[in-house]
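Comments concern the structure below.
The complex is shown incomplete by one protein chain, all other protein chains being positioned as in the whole.
To keep things simple, chains are lettered A, B and C as they appear, and every chain counts its residues starting from 1.
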């Protein structure tokens, strides 16, 4: 999901007007809550091409509502600023020329304050439209609004992972958020959970929201398999490092080994040694490594090498999807917030709850699968600009499942397909081991 | 197959001693026949990092026999030259340090003549060993020899595609080979062949030779599908170009579009316009484009964009494998040669024969599939240096099926998995369209 | 002067205490006046490695006073922040590790407000020290303070040229400053001024301040020469463009031609055509090209090619230095400001005054010379960190003379040696033609 998708899978049943209002206000408020500890300067920085400034995220998700809803459906709507279509478009070639991605950090203008004004302006127009739109428009408005909110939620996660990267580049290692209280870790058995396989149906079902890449639902033949009940922990990963994992070429994919050498990788992103002790940079600053937490910020290459070292393998997307269906969708995710409240630093933590078969199935870290991100049989993208790009990324990336500590509450589900390049490390990405039944 | 694989799938039934001798002499002779029109200077040039000089190929395949058979099993064997292990190793990290791949074109020494001496020396020792080895070694020798011959056949194809690239970089556009006679093209209906799908078994079966990546045989559920009876022709592809295919961003994968722009692609590799007419550089020099021949030298990105433009899609590996099983393994491939004879220029040609369902199923061009090159369920690489690298390339590449005009006769089969990066174009790579049944 | 120098040439006569106070307050106030129109976000952006953020400049010049004066001479001085030595050091390897130059734009922390606090803190301590220091320290404090102020003045020019580059990268093309009133251009003859040559003494003389690279004064034999009375104007340069100057390889130095091709140069930096008319981005936004103003933002390569096209040549440093000595040191430079006043946009303008022999000898644009930046015979850098780097840049750069519209009033003199790489264009750099007498 280096680039955010957003086509919806299917017509979504229109919710009640009040529910839509509430959802709109909740999601939009969360975006602002996430930035509470960040200065306007923090929100401008772009630390690498893959990262976008916070301010850009705040404006871009607003641009979505303006472009696809207000311009299309609000009678007499006049855009807040004529230049914003160009500046805050991300990749929709059919909408217009975009401002080159690696140059987003140069946009000192519009100021952060102007972007907040932009948000307030669009919020007001949106709520007004939802209030007053004629009935025949309601299903379409509802569909687009829900889509825009899911789109904004995806960017909320990116806002967290991007600002983490930005702050990590500052030698002062600032802590932008308060740390959460320590996890009340539970003493649960670690082990393997077995699954029978056979004919399974994969992909989205039901009438809830889903992106189009989760469809069509289709039949797959699956061999029996087992999954580790816990994700791989920092403790586990440290053992891999100390066993010389980063020096053992025979553990690595060829392309991965080339990156290990060219980038000088010796540990997950954000790990660093101080006075002989491992620390990890977090959104609450530099902290001693929490050995009980799931390992995060590893690339696919590292996940794959770890699995080989451990005598196991990565699960396929189908295996994880089947397993996730059996678990409650709760966990360490990005919460809803009271108006005006600040967010605590999202970070992976030790398990606090058992699940049915798996611990930490949802939340904490996205789990790499061995499945490349490809179209499901019969997949057809939505027509027009909204669907323009959903199939475009189905090459060279791998699927991740289950959501992370930075995934907004309510956003993830078993059929959800996140995807990144195998070298990417700045997301909250970890892994869970698999093996034959 | 930018890097050549070679672990065998399984114990191969030992052939009769005479058969093995014959196979050894036939394959080794073909390598020399392929170089008949090339000077020692031609055989030294490396035109890009992915390309190896012909001389290097000739030595490297010989090094394989020396390292894995003669050093291991020929009593008292003394290597031909102590430096060759280093120079002609390709990527076997567990055997020793390699000479960096992009620097192979710097090796003016050893001379081409020395490499021929090296080949003759190793041939003599090999034939002697096969003659005299104790019976208990026979199965192992047979297994390794057959493996080495399959390895050499893979390099024979690379010798052709690599030297084609080398010569294409010379402004004189030399013709190193004689052209074959024009194809006796047949007037056959073009259309779609339907396949029923259902449960199928994929991967290698039987006791013939196969590489380990073709195993284990495993069950897959397949939906009904159709394949175009002919591969996409130069005529078809030209229509795509003339319809603005290379300018229509919405036809392309995102990563593909980036390459189109950065590389300035406007046609397949080797196509060029002279006086308003399309020509193609071939191993027999520059020639007018043969509109009836299958299009070759297109990347995965181009194949995928063409399929989208044509309202179809690329087949999966499973679909092509099932279809290939139903066809006779004949076609326009690299023939065996009489001793001392020269090879005609391999080039894709118009169909000369109908198959059962498909034309040109084998030979002419490797057909891109939409399937990433990944391990089959339960795949386990062979132990030791020979198996070191088979799984290493299972990332970021796509599977191709069916063999090409440069694939040695007898080398390809339905379960064969060739693989290249989606941007690669210097192989004889084309495509066949698929759609739902 | 891509990197700022600062060793003083010689002991400077200590000024009266009041004069030093006044100079300190004047220079320090100008730095803040220059930033009046810039937001804290503007002041954070780094648009290319050679550019530093305004905030970084403001802190770095302060760091100089803190490090070389307060830490060294203010009894019991405690640094404002322990991390600033690292963050705001520029290149003084003997002082400590520096924050990598291209990463200065990542420093959202310390905030702009903190940097202003840092400035106020150091200002207070400096004024206190100057007030109270024992008499025996006065000459040393005076020497270092004057050096620090000259250093800050150099950065004031860079603040202007750097922010111009930053704002030019914003598609909104913001105007950060008010434009000055149009020049009251005078109708003066253009022509050539002749100079006799012979033995001349070059380099700094007298007891005013100078940098060490202006010394030692030394004898040179000079042939008679002529200089154009005006610098090359935008009108002149436009004729060069319209005559195909950027396409005529025979006008260019070989290295210059390579840059023209690789960068796609077709006009000076900041020139752009709108609706068929040439415009120039300025610190007051995009404006129609002022044909009477001196051309600015050309590289050495462009200056050299223009001179060749014009049948003339660039002057040597010695020639320009001799000519500058005969002119009054006035012109279009960066003025002193009243407390709290904002600065008008510095920009080259049409000539408003005749000089003795030359117009616009000082100010408007730095004039490229054909002389490489090298040590004067007998040159010896100042010892220690302060002198550490003066000789370090004497390679691959060319000397420029005369100051520009962004050079602070009082900062330039005939012996002043500015220097940049021949490809650099973001300074206010222009040229004046020379020919034999």
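In this section, contacts are C-beta pairs under 8 Å (C-beta built on N, C-alpha and C of every residue); 3 or more make two chains touch, one makes a residue touch a chain.
Not measured: the values here are computed from a predicted model.
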item: Displayed chains contacting the withheld chain; value: B, C
item: Contacting the left-out chain in the complete assembly, out of C:36, C:71, C:235 or C:392; value: C:392
item: Full-complex contact with the absent chain, from C:123, C:352 or C:372; value: C:372
item: Per the touch definition above, residue among B:47, B:234 or B:429 touching the missing chain; value: B:47
item: Option touching the unshown chain, where B:36, B:71 or B:86 are the choices; value: B:86
item: Residues in subunit C touching the chain absent from view; value: 3, 91, 93-94, 199, 218-221, 223, 249-250, 252-257, 300-301, 304, 370, 372, 374-375, 377-378, 388-389, 391-396, 422, 436
item: Interface residues of subunit B (partner: the chain not displayed); value: 39-42, 44-45, 47, 83, 86-87, 99, 103, 105-112, 166-167, 169-172, 174
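In this text, only the chains that are shown with their structure count from here on.
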item: Intersection of contact partners for subunit A and subunit B; value: none
item: Where subunit A and subunit B are represented by their mean Cα positions, the distance between them in whole Å; value: 40
item: Inter-centroid spacing, subunit C versus subunit B (mean Cα positions, whole Å); value: 61
item: Junction residues of subunit C, two or more chains touched; value: none
